[in-house]
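There's a structure below that I have some questions on.
One protein chain omitted, others in place.
Should a chain be cited, it is by its letter among A and B, assigned in written order, with residues numbered from 1 in that chain.
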Amino acid sequence: MATITTIELILLTVVSAATPLLLAATGELVVEKSGVLNLGVEGMMLVGAVSAFIAMLTTGSWALGIFAGAVAGVLMSMLFGVLTLFFLANQVASGLALTLFGIGVSSLLGIPFIGLPIEKLPALSVPFAGDIPILGPLIFGQDFLIYFSVLMVVVVHWFLFHSRSGLILRAVGESHDAAHSIGYSVIKIRFLAVMFGGAMAGLGGAFLSLSYTPMWVEQMTAGRGWIALALVVFATWKPGRVLIGAYLFGAVTILQLHLQGFGVQLPAQILSMLPYLVTILVLVLISRNAARVKLSAPACLGQIFHPNS
Amino acid sequence: MSVPLLELKGITKAFPGVVANDSVDISVEEGQIHALLGENGAGKSTLVKIIYGYYSADVGDMAWQGNSIRVTSPAHARQIGIGMVFQHFSLFDALSVRENIELAISSGKTGDELSEDITEVSAAYGLGLDPNRDIFSLSVGERQRVEIVRCLLASPKLLIMDEPTSVLTPQEADNLFEILNKLAKEGCAVLYISHKLEEIQKLCHHATILRHGKVVAQCDPTKEDTRSLAEMMIGKALKPPSYNLKDAGESKFAVRNLSRSAVNERSISLKDISFDVCEGEIFGIAGVAGNGQTELMEMLSGEVLAKDNAVIRIDGVDCGRLGIRERRKLGAAIVPEERLGHGAVGSMSLIENAFLGGHQRFNLAKGIWMNYSNARNFAKKTCDDFDVRHAGIQVDASSLSGGNLQKFLIGREILQEPLVMLASQPTWGVDAGSQLAIHKALLDLAANGTAVLVISQDLDELLELCNRIAVMFAGQLSEPHSVSTLTAEKIGLLMGGAHPEAA
Partner (left out) sequence: MTWLTPVIALGLSLLAGTIMFYLLDFPPLQSLYAFFISPISDLYGVTELLIKATPLAIIAVGLAMGFRANVWNIGAEGQFTIGALTGSALVIYFPESENVLMLPAMMILGVAGGMAWAAIPAFLKTRYNTNEILTSLLLVYVAILILSTLVHGPWRDPDGYNFPESVIFQDVAILPVIVSGTRLHLGAIFAILVIATGWILFSRTLAGFQVRVSGLAPHAARYTGVHSDRMIWYVLLGAGGLAGLAGIVEVSGLIGQVQPVISPGYGFAAIIVAFLGRLHPLGILFASLVLALSYLGGESVQIKLGLPLGIAGVFQGMLLFFLLSCDVLINYRIEFKGTRSTDSRSSA
């Protein structure tokens, strides 16, 4: 019996560790499919995390906390959207600016709240189902954001590949000039995609401060925004593979925590490097086939669209 | 008398620095194939983009089936029954035929239902399209058919075709004419933009001729000969330069069994290409775009290296493994297909652009240092010798017109007194004056003993310049033919992949 609970616990923590990545990467996937590269995921997650935490602490409502996280992410992403889509600024530089700005803003907003405790996001309970061994708590005992993250993968897949709006979004990412010449509003579509990405990154951050930790620590995302960006490449821009990738990374994160428990004699810092090193390794494995990446990447990714040419 | 389908009155449209359309009047009847004839830059594309709602006219009226109308957007144009096939296709490479069509129609049909419609229309006009294929796997001709089907599904009353045959083989063009004739018989009007006189005579019922944005003539093209049409179009009597081509000397540029595997699914692999370009000769490579010319040029210039050193030889020196710098030092000059972004950097000055292509053979760099004053002199000499009209050599290259920039690039290479000149699409999209100047410069260069290679899609250009022509198809190069033995029909067959000598 003891081993079953250990496995159960480990699987539960894997899911938790994967969820912020899954949320942020699913959002970024839609953004990139529309042809925009927003490197500000880390910044949006941080501001989402701190906003969600403050809202939860001051109102006591986890629903408002989650909502605040999403709204904060959207507001951040709108800054990026205005800069890159209307002012035609370089997307790489603007994304970096968004991250630096997000680090600053979140630490500024979060000062009074460092170390304060809140109650963890409650699990949505399904009667009886939670009693099923192993799978019970895993599938039926999770909190809202975990279900939401998996649901969004399905929704985004359906949207991109089975809806007309998704087709238009993909077309904009493939060739903005062609889409423009048919008469689609490239900027409007991209702006909406960027906002969706912001909301999802904000939710990813909210999950960190409301459920995963749950508290506010400066720069608590610790590079998860960047790992989410890498996940999109890893998934070759397919939502289903983002799900697989996020759970793999969740497993690596948890493995690192448990290795010491299993008697691995390495300093904690070395083990903490694992997720970053694995991310780099995975990026290398995916990118080495340049032709395939080029075929699956949206053709206009990162390019500036000049509306009047 | 019946009301014309489309009537334009006094359409004027100006862009900064140029009046593209100057009070243009046109009237198109139902079932009429109406040619819009003019040189590059005469204002044809702007005019049809106004009709299609892509631009709005500054001044002027438009009437559709007798009622005054302002087309506000391409979607609006499609809604009232105007379809357009663009010169540069507005297709999405990574999407399927069906998805591409779904994006551009407003019927709201999707999925299998739409696929059936596509198959049906495609069969009715003999287009043979599979709705599930991805665009990048289609040939240029097939891509054009996707655009045509896309328009036909909306049952248009007017179909606008912008230079549709510029990317087609003569045989593919004939197929297109059949389709257009069938459409016209069914009552659909066609507005047909071209500068190719023969096809207009063959196809069109009426022609409107534009020059510098103005309508200069209206005529029935079947009652004119090509010469009179050309004179209306260009506005002066045509005199192509005539030279006595000398007998070719020894081989200065030799390619032997050059192969290259495709980089990805969208590129062409090259198979066993061999040819020689001799001293004093202009050797032409014809072919429809996308048959491996770009891939070949990259290897000839040295931007991409061959696996084997012996496959390319400049003046007897093996150089397949040598980079572009070393090939320049051996005597190669290179004019790439793209002017801005390849042959020149748009946001750099003419001085720096002179340096870009000339610093290896001229004394423009000393060790690690750039020699600005030498570069300045070189840029100035290029502009003076080749009549490049510019506002000072310190201005950005992007401020030059296409023709002037091309003269600058050709001049920059010619001044290096090359043994071998490799030029790809040397007159693509330049004005007639610059075209004549560039042709003359290339002929002079060959007359002085340089081996010149010209890769072009423009058959007329090749027939005018070259001693010998070979045709590129699907990554293979045909046997070279002397121009005196070549007919347009024979080249056409080669361009379509047939082997006339075997037949």
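In the analysis below, contacts are C-beta pairs under 8 Å (C-beta built on N, C-alpha and C of every residue); 3 or more make two chains touch, one makes a residue touch a chain.
Quick caveat: nothing in here was measured; it's all calculated off a predicted structure.
Asker: With the full complex in mind, choose from B:19, B:105 or B:340 the residue touching the hidden chain.
Answerer: B:340
Asker: Of the residues B:348, B:419, B:447 or B:474, which one touches the chain left out of the display?
Answerer: Considering all chains, including the one not shown, the answer is B:348.
Asker: Taking the full complex into account, what residues of subunit A touch the chain not shown?
Answerer: Touching the missing chain: residues 39, 79, 82-83, 86-90, 92-94, 96-98, 100-108, 110-111, 177, 218, 222-223, 226-227, 229-230, 233, 267, 269-270, 272-273, 276-277, 279-280, 283-284, 287-288, 290, 293, 306, 308-309.
Asker: Can you name the residues of subunit B that touch the chain not displayed here?
Answerer: Counting over the whole complex, subunit B touches the hidden chain at residues 15-18, 45, 87-88, 301, 303, 323-325, 328, 334, 336, 338-348, 352, 355-357, 359-360, 365, 368-370, 396, 398-402, 428-429.
Everything that follows uses one rule, which is that only the chains that are shown with their structure count from here on.
Asker: Rounded to a whole Å, what is the gap between the Cα centroids of subunit A and subunit B?
Answerer: Each chain reduced to its C-alpha mean, subunit A and subunit B end up 45 Å apart.
Asker: Under the definition above, what is the set of subunit A residues touching subunit B in their complex?
Answerer: Contacts found on subunit A: 164, 167-168, 170-171, 174-175, 177-179, 181-184, 290-291, 294-295, 298-299.
Asker: Using the touch definition from the top, list the residues of subunit B that touch subunit A in their complex.
Answerer: 54, 73-75, 86, 89-95, 99, 102-104, 110, 263-266
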